[in-house]
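Left out: one protein chain. Kept in place: all the others.
The first chain written gets the first letter, and so on, giving A, B, C and D; residue counts start at 1 in each chain.
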Amino acid sequence: MLGIVLQQLVNGLTVGGIYALIALGYTMVYGVLRLINFAHGDLCIFGAYIGLVALGSGAGSGQSHLLLVGAAFILAAVVVAAAGLALEFTAYRPLRKADRLSAVVSALGASLFIENGIMLLWGPQLKVFPSNLLPAMHWTFGGARIDLVQVLIMLGSAVLMAVLYWFVHHTRYGTAMRAAASDQDAARLMGINVNRVISSVFIIGPAIGAVGGLFIGLYYRQVYFTMGWTYGLNAFIAAIIGGIGNIPGAMLGGVLLGLFNAFAAGFLSSSWQEAITFALLIGILLVRPSGLLGERVAEKV
Amino acid sequence: MSDGSVGHSMRLLEVENLDVRYGQIQALKGVSLRVEEGEIVTLLGANGAGKTTLMRTISGLLRPRAGHVRFRGEDITRVGADRIVRLGISHAPEGRRVFPTLTVAENLMLGGYTRAPAEAAQSLKQVLLMFPRLEERSRQLAGTLSGGEQQMLAIGRALMAKPRLLLLDEPSLGLAPIIVRDIFRALRQIRQQGMTLLLVEQNARMALKLADRGYVLETGHIALQASARELLESPEVQATYLGRETSSADGARQQP
Amino acid sequence: MSDALLRLDGVGIRFGGLQAVGDLSFSVRQGQVVGLIGPNGAGKTTAFNLITGVYRPSEGRIELDGRDITGWAPHRIARAGIFRTFQTIRLFYGQTVLVNVLAGLHLQTRQHWWQGLLGTPFQRREEVELRAKVRELLARLELDTVADEDVASLPYGLQRRVELARALIAKPRLLILDEPAAGLNDQESAALNRTILAVRDQGISVLLVEHDMNVVMNVTDNIVCINFGRKIAEGTPEHIRNHPQVIEAYLGKDDDEDDVQAPVSRPAHLAAGGGGA
Amino acid sequence: ASPIKIGVQAPITGQYANEGQGIADAVKLLVKQTNAKGGLLGHPLEVKVCDDQGEAAAAAICARQLVNDGVLAVIGSYTSGAALAAEPIYARANVIQTSDGTSDELTQRNYKTFFRNAPPNSAEALFTAGYFKAMGDKRIAVVTDHSSFATGLADAVVADAKKDGIDVLDKAYINAGSQNYTPVLTKLNALHPQVVYFSGYYTDGGLIKAQMAQLGMKAKFVGGDANQNVAFAKIAGNAAAGAVIINVPAPQDLPYPAAKEFLTQFKAAYGHEPPSIFTLTNADGFRAILDTAEKIKSVEPAKLIPALHALKNFEGLTGTFSWNAVGERTGSPYVAFEVMSNGGYKITYPPEAVTK
Partner (left out) sequence: MKRILALLRNPWVGAAIWVLGLAVPFGLDQTWVFIASLFAVYAIVALSQDIVLGRAGMFDMGHAVYFGVGAYVTAVLNTQFNWPILATWPLAVLLAAFVGALLAAPIVKLRGDYLLVATIGFNAIFILALDNNVAHLTGGADGIFGIGVPSLFGWQLASQNAQFWLDWLAFAAVLLLVRNLDRSHLGRTLFYIKHDQLAATTMGVDARAYRVLAYALGAGLAGFGGTLFATLMAAVSPGAFVFTESVTLFAIVLVGGQGSIPGVLLGTVLMFVVPQAFRSFAQYRYFVFGIAMVVVMVLRPQGIWPRAQRQEAKE
């Protein structure tokens, strides 16, 4: 029994780590622009495709696979960050002063664009990652098995998140980001280049998300052009559970969601798992409308 | 503060023929004004006259349709707000606009965002001396401060940039009489430190008593400009902006 | 006490560790104008929010006409006859003055929702009547010329008046005004004084928060001064004006020119306020 | 002469896109060949393709559109669900439909216009239970998605297996495409099954096989007919070898010369092999319709449909078959084959079919 619980813990933490990485992008953009960037999930999956290209093209070049994988991560992060920046410039910046919902629709449009762009570039069928990219190592403890990809996912996400947290909460630039998040004009009056801050959010979030996307590719070894929605939605839920706009919240939400998924599927019902997840989400919202770590700033009247 | 590098003939701030629109509404029409180094200039005007609009245009938050803003001889009309701060203009905006989800300390720290940390720390000491309440509340989220406390924070935050020119938009709005006085005292202190001030106030009497010169803005254009003393004595100004003394002989201010 | 319209009895609320309002008791009688004053952050707006149901008091009792209305939702409080304006204006921007003021007639509207959907003759007739009522009031408040303008395009002073009209048309028993003179120049605030007195003359009680002593001292029958959420003085304007604690905490000593111009290294009152009483 | 329109309703996009494209490609290839020979009864053929995404809702719209386009016959869809949703619409409009959908319901609703080009679930389930028995598998866990095909097949397998005295430990549902199956597999593993039987489609089947390996599960993977697709082995990766699939023989294992010729032509035209046997079964459905129309010299539904119901011993690419009165394809042998590490298949059961 303990073995099963441990195994489910491993299962959950793996997926949770991926969710958390993607959730960070949602939360950062939301924090600064109050915008649900519906295109974020697609950007992340775009990252997986870019990684796939790198891995596919380098496969015969005789490099050690680990190096190749590392290069794929960097390439994916860079390309997706560039895409994020381009997205911000074209789809969101012109709507900075418009109604919030206009930007949401623009984001939905961007999502369709990216998703179907991927389809046009890579075709409407599943794409499969090469196997054997990573050494087939695994460890057994207490009846549970964990393999190298899973360890990499957990470690990678933990480190990235910690760095990001430190950056946003303990550096001047991070404080400036939070200031821009709360009042852009006032931030300008402090000498903060708000446009640059927003751009940096659209660089950091997608770059981290691309890492998450590539982890998906390495772990499940199949990607599909509409997958951005599924993962994006889950990550978004994670961000909400944790308290959207809040970086530790995104991490907490992602991990909780992953664990919850695993335990719900493993012990309750695999086919109702998603419903149980949403029920949890709605329950949390009703009890804590701003998520677990979201601070309630009551509206002053 | 009077460094010789700035030629004496050079105006600190010069606004020339400014036109600003919000969509169809023309908020400013051909507004010109100037502020000399070390002066306190006040801007009077009814609601909607365009005072805030003028301030926001100077600090770069709004782009004028036509006209120029020059600061120390340099044309800053098209310069972004964040760069203008670096040039030496600080703006404590209307409605305080503190960062509600940041602490008081973080708000102040951002006020000195453009400066070296060590210099900013120096200014912080002075600001906290001027507004001790802010020191007590330094870890509180700014959004939960009362209106007066927020106003102190907004002024303190603007001072953190150690500006040459401080723009203050209605610092006394919604504040208790006693606080209003405190704030004006603080403003006097600031002036003694040699800072230049452009002040918008509904409380015309107090503003004119503090200022050297004043402008009266009416529906987007300058209707009157004169020394503060002249304005105080002008019948038009008295009728519209200084009603307290003439209309209500029993106003609070007349009490011993 | 039996003729009190509104009565607060030991009302208080905490936000986290902060007692924003504590043990507050006072009452407003029929046809009275009562002023609530106090330093910034004293809890005046919070008290209004407690009375109008925006916040729920954590202790104490609020009565209207002897009926316990503590903890009622805002719309029920409105039904009981209390209407308000806000410290920062809250109008429905992008709509005309007329439509804004129509909101005040919500409780006097008789049509059912399905009648609206079907467009029954009764519903159409009522819509015409409601608009006529609004125009009538707008004329009285000299707002008729702007009735069809978007409120967003109006100067601030007029916006305040529209907000007042919206509350007045609802036939309040008690009207609550949060800093109605903020940002008005002296001419405008003198006009406000006249309006408040006219409202009172119709038998409507008024409770107002205001920092402009020119308004407070001239229109109120009774003033309650609070500090740190607690009442420190209550009485006629005359009484309050000379009340040492009120002067100390709120009004300040009236300074003559010299005093103001003298350099003050550390403002005494600020220090006193910050130190807590 | 005015063209005769042929519809293709298939998942051109969606999870099963490569199957849908395979069907569309096969039909286009046959149409090209037919037109090169002068068309059908002197009329050129024209193809109308509609993407049903493997989705019942989209399928109903496709059916409406193809009917409005005035097609004579529709080839497809790949999934039973999409075929089922479209079936009544074609029936009302008297449009012939041939599909590889194996859900038994397709032939149970008495629509005269439907012709199945693959054998039904009930036959497959019976064969599968027999396979378990022959292999000595006593403890099986069943996994299915929610499609009518997969649940139908899973239920039938469970029933038949129980009749054979096999212990069915659990029947678990997954949501197709959700990828994260380790939680449910962990749960099943705790029951120590000898076999995990999966009745759904290859995209999930390959992943389940891979995740079983990741969890170190000892159970054997056995998949239903919808797992036969070139992508299965790619998705399962290192873990693919040893998976068993139950279906009619795969394209490369077809002994018939006609099949070999078609495969060569297909490869020449598109640069790759067909994704699965279902490209060929659908081609067979289409070929049978063309052939019958030529024989009776008519494309009148009133004449063509009864003629198709009487189709006997048609020489298909996938073997000789007939259609009975309800449009059921009769006469196709099942086999069980094992996936090899190079992605090829090795037939392991029944003994008479075993590849040497």
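Note that in this section a residue touches a chain if its C-beta (ideal position, glycine included) is under 8 Å from a C-beta of that chain, and two chains touch if they have at least 3 such contacts.
Keep in mind that this is a model prediction, so the values were computed, not measured.
Novice: Wait, the hidden chain, what does it touch out of the ones we have here?
Specialist: Even though it is not drawn, that chain still touches A, C, D.
Novice: Given the contact definition stated above, which residue among D:Gly7, D:Gly22 or D:Gly81 touches the chain not shown here?
Specialist: With D:Gly7, D:Gly22 or D:Gly81 as choices, the missing chain is touched by D:Gly81.
Novice: Which listed residue, C:Glu127, C:Asp144, C:Asp221 or C:Glu248, touches the chain dropped from view?
Specialist: For the chain that is not drawn, the touching residue is C:Glu127.
Novice: What is the set of subunit D residues that contact the non-displayed chain in the whole complex?
Specialist: Spelled out for subunit D, the touching residues are 12, 50-51, 53, 55-61, 64-65, 68-69, 80-82, 84-89, 92, 109, 145-149, 151, 173, 175-176.
Novice: Which positions on subunit A touch the chain that was left off?
Specialist: Touch with the absent chain occurs at residues 30, 34, 36, 90-91, 94-95, 98-106, 108-117, 119-120, 229, 233, 236-237, 240, 244, 271-272, 274-275, 278-279, 281-282, 285-286, 289-290, 299, 301.
Novice: State which residues belonging to subunit C touch the missing partner chain.
Specialist: Interface residues of subunit C facing the absent chain: 52, 54, 73-75, 77-79, 83-84, 86, 90-96, 98-99, 102-104, 106-107, 109, 111, 113, 115-119, 123, 126-128, 131, 148, 150, 166, 170.
The criterion applied here is as follows: only the chains that are shown with their structure count from here on.
Novice: Farthest chain from subunit A, comparing Cα centres?
Specialist: Between subunit A and the rest, the longest centre separation is with C.
Novice: For the interfaces B-C and A-B, which has the higher count of C-beta pairs in contact?
Specialist: B-C
Novice: I'd like the most central chain, judged by C-alpha centroids against the all-protein C-alpha centroid.
Specialist: Answer for the innermost chain: A.
Novice: If you average the Cα atoms of subunit B and of subunit D to get two centres, how far apart are those centres in Å?
Specialist: 77
Novice: Approximately how many whole Å separate the CA-defined centres of subunit A and subunit B?
Specialist: 44
Novice: With centres defined as the mean C-alpha position, give me the subunit A-subunit D separation in Å.
Specialist: Centre separation, subunit A to subunit D: 37 Å.
Novice: Which residue numbers or ranges of subunit D touch two or more of the other chains?
Specialist: Not one residue of subunit D touches more than one other chain, so the list is empty.
Novice: Any chance you could list the residues of subunit C touching two or more other chains?
Specialist: Residues 15, 87 of subunit C touch two or more partner chains.
Novice: Flag every residue of subunit B that touches subunit C in the complex, lowest number first.
Specialist: 25, 46-48, 129, 131-133, 136, 144-149, 151, 170, 173-182, 184-186, 188-189, 192, 202, 204, 209, 239-244, 247-248, 250-253, 255-256
Novice: Write out the stretch or stretches of subunit C touching subunit B in their complex.
Specialist: Residues 15, 18, 37-42, 87, 153, 155-157, 179, 182-190, 211, 213-214, 216-218, 241-242, 249-252, 254-255, 257, 260-261, 263-267, 269-271, 273-274.
Novice: Quick one: which bits of subunit A touch subunit D in the complex? Just the residue numbers, please.
Specialist: My answer: residues 3-4, 7-8, 11-12, 14-15, 119, 123-126, 128, 130-132, 136, 138, 140, 145, 147, 220-222, 224, 230, 261-267, 269-271, 273-274.
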